[in-house]
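Let me begin by handing over the structure; questions about it come next.
A protein chain is absent from this complex, but the other protein chains hold their places.
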Amino acid sequence: MAVDQQERDSHTGYLTTGHEWNGIKELNTPVPRAVYFFLALSVLFSVVYWILMPAWPLGVTYTKGLLGVDQRTTVAAALSEAAIDRSLWAKRIETEGFAAIQSDPKLMEIVRMTGRTLFGDNCAACHGHDAKGGPGYPNLATSSWLWGGKPEDIFTTIRVGINSAHKDARVSQMPAFGRDQMLPRADVMKVASFVYSLANPDAKTIDPKTIAAGKEIFAANCVSCHGDDAKGNPELGAPDLTDKSSIYGGDLEAIDTSIWGGRQGLMPTWEGRLSELDRKILTLYLLDKRTVTP
Amino acid sequence: MSIFGFHYRMERKAIGLVLGIIVVASIGGLVEIAPLFTIHQTVESAPDMRLYTPLELAGRNIYIREGCYACHSQMIRTLRDEVDRYGPYSLAVESKYDHPMLWGSKRTGPDLARIGEKYSDQWHVVHLVNPRDVVPASVMPAYDWLLSTELRTDDLGLHLKAQRAVGVPYTDDMIANAPLDAFGQSNPDSPQAKGVTERYGKATTLRAFDGRPSQLTEMDAMVAYLQILGRLTDAAHKPIAQAGAKQ
Partner (left out) sequence: MVAQLTRTERQGAILIGLVVAICGFLLGVVGRDDPIAIHGALIFAAGILTIFLIGKDYYAPEPSDERFASYYDDPTKAGIVLAMVWVVFGLAVGDWAAWQLVNPNLTFGSGWSSFGRIRPVHTTAVIFGFGGNGLIATSLYVLQRTSRARLPDQLSPWFVLLGYNLFCVLAVTGYMMGITQSKEYAETEWYADIWLVVVWVVYFLIYLRTLARRKEPHIYVANWYYMAFILVVAMLHIVNNLAVPVSIGHAKSYTLYSGVQDAMIQWWYGHNAVAFFLTAGFLGMMYYFLPMRAGRPIFSYRLSIISFWGITFFYMWAGSHHLHYTALPHWVQTLGMTFSLMLLIPSWASAGNALLTLNGAWDKVRDDATLRFMMVAAVFYGLTTFEGSFMAIRAVNSLSHYTDWTVGHVHAGALGWVAMITFGSIYALVPWVWKCKSMYSAKLVEAHFWLAVAGTLIYVFAMWNSGIIQGLMWRTYSESGTLTYSFVDSLIAMHPYYVARSIGGLLFLIGGCIGAYNIWMTIKLPKPISETTADLPEKVTGGVSPQPAE
């Protein structure tokens, strides 16, 4: 190296390079051995890794690596291995009847654990984390079932959905009596008052005469779906109007809106998205939730 | 010592340093990027791949405008838990027409690569207007103005044209009818609706996404886009082993 005015640094004992920039000098300290050592080590590691793994491009292909590893085959293997591990209990849930599973506390333990996450990631957005629903989305934890409460009914609902794109979807619709001019405005009000009184028999705010008039209108227009006793019809997905809980909110205004403008809630189909096992777990999870929820 | 001796001479020439930096810094990018255009397995083939309709493209642009990608990824990685939670891992072909890609780098909210048709249009509308109405714990901002802002459609043809310039195979017919198609897709009962399925295929979803067929709002576009995510091709749903074997 060219020697300018090298000086020896008193503190470290090394020579400077002999240059100075506005007062800054540099020592010509040799590179610490550790730097070369770790550099060599990291390069060595990399070379070995390249030989084992897919690594270098070669025009229209690339080196595949001695281990033949690829992230896609790796995850496929991990998934099928996990499926085999799960099959210990999964097989039983897939093949056994609902009642048998429900009476096995061990299996139900798994259902609760698994169902909670499945429900949280897929259903809670609409039905709420506690499955208690919200405006527009039915309460699955306590209210009566729209499409019947047998495990098979619920399982089917989850598979095909309601008013969904599935070819076998359950289809239901509450007609728009007001907007489509099947009932005059005043009659809608009256029948709404009647429906309100069903779930709120103690309500004193409404004139009994209105309720009586509403009852007649109900008998003429609504019983075909909601039944003579207004307890709903699981064949049609028509809700029970006598219980405390309601999909769209049980106050007079919400009821009036339902009758005036009609309703057609959409429950997606889960057939293409969740496995049969998952859907069965969810069915059991909901049934179980019902037994523990007050 | 020779390296340092060489350097000692080179660092006296600005041009030497400049050229040195350019050469040394170019190698990595060249080796890693150029082959992505030449190795054919990089992007799988998917004959059923369809294009974004003008309405979906407009929705995508709103998604970009609002910065949804800051919180949502659209890339399900090849990891067991991600496949379990979100569905089949994402393939390169699924974003083949994405200029730019929206894979994202942060999941403050969940991945959206397979959100299409997971929820109802109505849920999306309620959620976008105020996420806390349906998910009380959500920290996602409210986007209520989407519902009241009319969608600009007059320049959609230009958008499709620019897309074609970067390689998306839109036809002249699609470009010419872009504004009509945007309206038709969001109003299934309108006379414009027929053209949409003719041009973009029978599988195209025609719905009043924001619940109001007569009005074409930014909410229509956004929900149309969310509902197509993960549904441009079925390639990812083929058995995972098969997709793996293709590599």
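Order as written gives the chain letters A and B; numbering starts at 1 within each chain.
Note that in this section a residue touches a chain if its C-beta (ideal position, glycine included) is under 8 Å from a C-beta of that chain, and two chains touch if they have at least 3 such contacts.
Keep in mind that what you see is a predicted model, and the values were worked out from it rather than measured.
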Sole residue of B:11, B:150, B:173 or B:189 that reaches the chain not shown, by the stated touch rule: B:11
Among A:89, A:177 or A:270, the residue in touch with the chain that has been omitted: A:89
Chain B, residues in touch with the chain not shown (by the definition above): 3-4, 7-8, 11-14, 17-18, 20-22, 24-29, 31-33, 36-37, 39, 41-43, 61, 64-71, 73, 75, 77-82, 84-85, 89-110, 131-132, 135, 137-145, 155, 158-159, 161-163, 165-168, 247
Where the missing chain touches chain A, by residue: 9, 11-12, 16-17, 19, 21-32, 35, 38-39, 42-43, 45-46, 49-50, 53-57, 62-63, 65, 69-71, 82, 85-86, 89, 110, 113-114, 116-121, 124, 129
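Simple rule for what comes next: only the chains that are shown with their structure count from here on.
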Distance from the mean Cα position of chain B to that of chain A, given in whole angstrom: 22
Interfacial residue positions of chain B with respect to chain A in the complex: 1, 4-5, 8, 31-32, 34-35, 38-41, 78-80, 83-85, 87, 89, 110, 114, 117-123, 126-127, 133-135, 137, 237, 240-241, 243-245, 247
Chain A residues within the chain B interface of the complex: 1-2, 57, 59-62, 70-76, 78-80, 82, 121-122, 124-126, 129, 134-136, 165, 266-268, 272-273
